[in-house]
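Below is the structure I would like to discuss, written out as structure tokens.
One protein chain is absent from this view; the other protein chains keep their places.
Then we have chain A:
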């Protein structure tokens, strides 16, 4: 699984844009699939090095961050409930305002 951070977000996690991660997750409530919700909490614990509020708000991403699963807006795949499989590519994009 690869994650890319753009638009300043990469500064929050080691200035690295691409992370190949192996997410190990515990089975919860009988669910045996990793969802975006599970991934986000994993990212928060394991990848975000500073100022988590720049990335998350509550259990979802903060306003102004677009989440793309395999190049597709996660709004189209069920947001936090989007289930993930091996080799899926998740991209977090911070919206840009400058010009």
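Everything that follows uses one rule, which is that a residue touches a chain if its C-beta (ideal position, glycine included) is under 8 Å from a C-beta of that chain, and two chains touch if they have at least 3 such contacts; residues count from 1.
Please note the rule applied: contacts and distances are computed from a predicted model.
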item	value
Choices "Adenylyltransferase and sulfurtransferase MOCS3", "D-2-hydroxyglutarate dehydrogenase, mitochondrial", "DNA primase large subunit" or "DNA-directed RNA polymerase RpoA/D/Rpb3-type domain-containing protein" - which one is the UniProt name of the chain not shown	"Adenylyltransferase and sulfurtransferase MOCS3"
Residues from chain A at the interface with the omitted partner, ascending	6-8, 11, 14-15, 17, 53-54, 62-66, 68, 71-73, 75-76, 91, 93-99
